[in-house]
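Quick one: structure below, then a few questions.
The block that comes next holds subunit A.
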Amino acid sequence: MTGSNTERQARLSRRRAIAALGAGATTALAGCGGNGNGGGGGGGTLLTPEGDQVVLDVYHNSASETQQLVAEFIGQELSANLGIEVEIEPIDGVRFNDEYWTAEAEGGSDTVGGETVEWSEPTPRNPGPRSVTSNEAWDMSLVIGLNTYPLNPQTNRVFFDGANSRYNPVGYYPEFDAAGLFEEAGAATTESEIASVFEEIFVNIAAEQPYIMLTFTDSITGYNPELRGPVEEFSNGWDFAGWFTEAGGADESAGLPEDIEEPPAVEGSYNSVSGSAFSTLNPLYNTESGAGTAIDRALDQGYTFDENQEYFPLLYDMSTDRGEVWVFEVRDGLRFSDPYGSVDAETFVYLIEELHQSEWANTANAIEWSGVNVEVTGDLEFQAELPEPRLLWPESFDPLEYPIPRGLLEPYVENEDREGLQRNEELLELAFTGNLGPYVLEEWNRGSGTTYTRNDEYYLRNIEEGPALFENAPYFEESTIEVIESQASRLGALETGEADSAGIPPERFEDFDENPDVSVYQVPQSFNRILSVNMRDNGWSAGPGNLFQFVEFRRAMASAIGKTELIEGVYRGLAQPHYTWQPRFSDFYPGDDVVETYGTGDLYGPDVAREFARAAIERSEFDYRYAEE
Partner candidate 1 sequence: MSGTDRDPEVEAEADLDAETEATAEGGDEPLLAVEGLRTTFETDAGTLVAVDGIDFTVSEGETVCLVGESGSGKTVATESITRLVDSPPGHIEGRVRFRGHDLLAMDAEAIRSVRGPGIAHVFQNPQDALNHCYTVGWQIVEAIRVHEDVSEAAARARAVELLDRVGIANPSARFDDYPHEFSGGQKQRVMIAVALAGDPDLLVADEPTTALDVTVQARILELLSELQAEFGMGVLFVTHDLGVVAEIADRVVVMYAGKVMERGSVLDVFERPSHPYTRALLSCLPGRGNEVTGIEGSLPDPTAPPEGCRFAPRCEHAIGACRRGEQPPETELTEGHGVSCVFYRDGRDPSVVRGNGNGNGSGDGSDAETKRRDASRNGSRSADASTPGTGGAEGSDGG
Partner candidate 2 sequence: MGLPRYVAARVVWAAVVSLVIVTITFGLMAAAPNPAVQEAATQAALEGGDPEEAVERERELRGLDEPLHVRYADFLRGVYTLNWGWSDLQNRPVSEALSEALFYTAQYSVPWTVLTLLIGPLIGVYSAANMYSWRDHLATGVAFFGYAIPNFFFGIILLLLFGVYLEWIPVVYNTDVAVFSLENARQLAIPVFVLVTGSIGAIMRVSRNESAEFRNADFMKTAKAKGVSPLRAYAYHVMRPTMVPLSTTVVGQLLAIFLGSSLLVEVVFGIPGLGRLTFDALIAQDTNLVLGTTLLFTFVAVVGNLIEDIVFTVLDPRISYDDR
């Protein structure tokens, strides 16, 4: 991950529908006693009906040392606090996905909470009821991590929308009305309504632990210490155009100053690094986040979210009454390079109707616009009618568009020439961007990155909204993104000041934190580290009756694993506790007072964990028990 990625992570997060975490971080299991506050004194071991010790396996990605450490930590915790012995199984990530995490989509039906549920559209990741299992049996896994979609939690529907949701490899059957609540959220027409529905959902998820939620790992980015602008917030970098350098350094985390007496000098170059080369800078076809950053330097998209997760209009403002019809107001004064004229409502409507909604073009955004009815309602105004109301539509990033000149597109539309469009030089070289971006792309060297010069006519200077600093933005004469594949070299460039920002792996955090030449920002993320427990029929290898199927037992698991201890011991403090399917910084996080914070404080330790476990055993028809002390 790179600094430039973080800048616009939020915008692009939708494109990483499901991400497997597990960067090869090297972390020692320092200070990890493992026993938490219980010290192992809470009771005996868990025995099967046959009287044997319960032994379960946990899989982790063999390429990730961090996962291995987490697995070891979990082994100690479950042993001490829950009386379960754990066998640690390293595995190749791809193999795990193919053989353990996915299965042949068979479908079927089952009774969930007294009602019959039909798996009418089974997927490899939810192939059917619990009786439909993957090829290989497994008990617990750390291999896969997921996104929690803090801006648009409605996206989480794919995980929790009932037992037959699209993504449910673990065979989770919600014991609350998840499907109904998501439906309610989707149909909601006011923000407060949405907020209250999601609060209910996330409180329930915290209580049910569909996955045993562990942590959110922070992303660590190093910046030139003289740089003003970066903040330690999710969505970092939305106001990138206003960033500037200030001799003598800035307060860390200060962000951009509210008021300025006069704009800072325009000077120097802002250089960031990318770990991989860009395949295309064609905004219509790019699906890579790195290239997205490179395009964004020269071309703004419709809107962004500020550090408070508030909608911030760039090219257009969006408004709606009840979420069904959205009105787009295109900003005045936006124009393409000659000869393409100005950006207006027609620009976007043409793009959506003739490309995204066409059969031949197959653009990156095609799916987002299917079923949406767009219509020009004025020179600078158009509207979009959705098949169903979506109050959080902007937050889904679905209506986020780059402006593309109609004149450029027309010949290709006429010939339905997709290949020609993909290979169009003006699109690939961003030669049409007019006053639409902070910088003008000078050169895209396929191997070594992009170079830009300042756009003297950037429209953002004339807008009313946003920081005062926008008035003379941007504040660098030039800008570059260097492609440097080797991490050591990227970090070297950061240290010597050749790069103004770069991502830092956790094991180097301390080095850089102490380095006066680099300011280190710990930016919270929305990707989580979870312990998946297999509730399907091949999921509990210890004996008969899969205890994972009981909410109480999953609570027991969550209470047995100390989150603070895990974060300090394995992540060196560079992670946040994960209680429910939202990070704490999310607007939709219900709050520590209503969410059950398993694995912390009173809800952590051998006593509480065993208590939950006993409750689960009560419900089980099989005679699991704790050995007498």
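The candidate set was assembled so that all candidates are chains of the complex that A comes from, given by their letters.
Here is the rule we use: contacts are C-beta pairs under 8 Å (C-beta built on N, C-alpha and C of every residue); 3 or more make two chains touch, one makes a residue touch a chain; residues count from 1.
The structure presented is a predicted model; accordingly, all values stated were derived computationally and were not measured.
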Candidate from 1 or 2 that touches subunit A, complex-wide: 2
Touch list for subunit A against partner candidate 2, complex: 271, 273, 277, 279-282, 359, 362, 419, 422-423, 428, 445-448, 451, 482-486, 488-489, 492-493, 495-496, 498-499
